[in-house]
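Can you keep this structure in mind? I'll have questions shortly.
Left out: one protein chain. Kept in place: all the others.
Presenting chain A:
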Amino acid sequence: MHNKSLTELAADLRAGAYTSVELTQHFLDRIEKHDGSLNSFITVTADIALAQAAEADAQIAAGTAGPLTGIPMAHKDIFCTDGVKTSCGSKMLDNFISPYDATVVEKLKAAGMPMLGKTNMDEFAMGSSNETSFYGAVKNPWDTDRVPGGSSGGSAAAVAARLAPITTGSDTGGSIRQPASLTGITGIKPTYGRVSRFGMIAYASSLDQGGVFARDAADCALVLSAMSGFDEKDSTSSEEENVDFTSSLDKSLDGLRIGVPKEYFGEGLDEGVSTSIKAALEQYKALGAEIVEIELPNTGLAIPSYYVIAPAECSANLSRMDGVRYGHRCENPVDLEDMYKRSRSEGFGSEVKRRIMVGTYALSAGYYDAYYIKAQKVRRKIKEDFVKAFENVDVIMGPVAPTTAFKVGEKKDDPVSMYLSDIYTLAVNLAGLPAISVPVEPVAGLPVGLQIIGNYFDESRLLNVAHQFQQATDWHKQSPEGFGG
């Protein structure tokens, strides 16, 4: 059951091959059996999942089921879930039982998907390896000595090991695409504003965007269609009309113009990864696409710009974690300032503290123009690079990450080296564009992801382009050994 697509699962449920309760129990059993070595879940919600599955079975029996009814899933622990612990990977929120549902949670609940649990993540989504979690590092199912990427590392590892058919994630600088790449699954970050941010704990509000992990693009399309749409509770939610992302999956790629930025193949890119990506581009040519060399000259400025804007926004967003209304409070504070300082220092881990301090500095008197305003100007230059490129091409392709999964501990104490691994993903968030990671040929047994970047609100095309590749290849069907039974 765990190697079937969502469409196959839905068909089996309707045909009565098994019930949603049986399917849900199957995944709960797999989590029980395999997650000890992965640590991909923070909370498993078996009772909730089985109750929701029973409701789904009733809907299926009554003939009122939708395309996702009865198929279990898991949420990244950044999404608020009513009555269920929502920790955001932090000691700060270890005792936080959310009093409401995020819009994404509400929508997938309404679609009839039982919730298996909440997945592990880098603390407050700050990290590229899932090692900053208060709940411990997540391991990559392809090699448990290696990281699954981050920040949505738990969500990615869970789908890669087939512990859940799909999971949600969030992507502020690559946090869906990079773990999807490192674990050999498909992950899409939609256009900024496409998926509601309401109830998704804020890291950097102008960059944060929810999305989905699945085995393949067709499954992503089904779930994204159910997750997206205007939400009046999110002040930057887009009013762009929502579409059925599955409707154009089968379109031919004949005549598709693929832009390949030369800046994405420079120094720092692993040779094996480069070879895999280039082989994928050849495959696209065979599918009728045309490769066009393009320039994104400001690519190198994405890292510095991002590491001002994201910390600045996080320092403001995380100021609400003060030990007053919810979250961790220190013991016996002597006064208000002592309470703020000790509650925050005890509640946050070191990467979160580093980013809060960088952001505080960048926003402080005398530095605001030199850092924050400058970074916002650079951000526009980066966006203009993409706008210009899309005048001439339909999609842009390149690697997601410069290397395959690195070893646990390898970059943990060196933030700058960790930040450099986000070089190909950050610019997409700064520009607010949609992008997807698609598995291509592995290097030395470790997965590699092809990044496909689309124009604004062009997710349908992204998913079509990814799906056509997956019709012609089977990299997305490979799964790590040891998680079969």
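The criterion applied here is as follows: a residue touches a chain if its C-beta (ideal position, glycine included) is under 8 Å from a C-beta of that chain, and two chains touch if they have at least 3 such contacts; residues count from 1.
In this text, contacts and distances are computed from a predicted model.
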Review point. The chain that is not shown, which UniProt protein name from "Aspartyl/glutamyl-tRNA(Asn/Gln) amidotransferase subunit C", "ATP synthase subunit b", "ABC transporter permease" or "Copper chaperone NosL" does it carry?
Key: "Aspartyl/glutamyl-tRNA(Asn/Gln) amidotransferase subunit C"
Exercise for review: For the chain that's not shown, point to the residue among A:Tyr340, A:Phe390, A:Phe406 or A:Trp475 touching it.
Suggested key: A:Tyr340
Practice item. Have a look at A:Tyr371, A:Phe406 or A:Tyr424 and name the one touching the chain we're not showing. Key: A:Tyr371
Practice item. Return the single residue from A:Ser305, A:Thr425 or A:Asn464 that touches the missing chain. Key: A:Ser305
Exercise for review: Return the single residue from A:Thr7, A:Gln25, A:Gln59 or A:Ser206 that touches the missing chain.
Suggested key: A:Ser206
Check your understanding: What residue numbers in chain A mark contact with the hidden partner chain?
Key -> 96-97, 99, 192-193, 206, 232, 235-236, 238, 298, 300-301, 303-305, 307-308, 315, 319, 322-326, 329, 333-342, 344-345, 348, 353-354, 356-358, 360-362, 364, 371, 373-381, 383, 415-416, 419, 430-433, 456
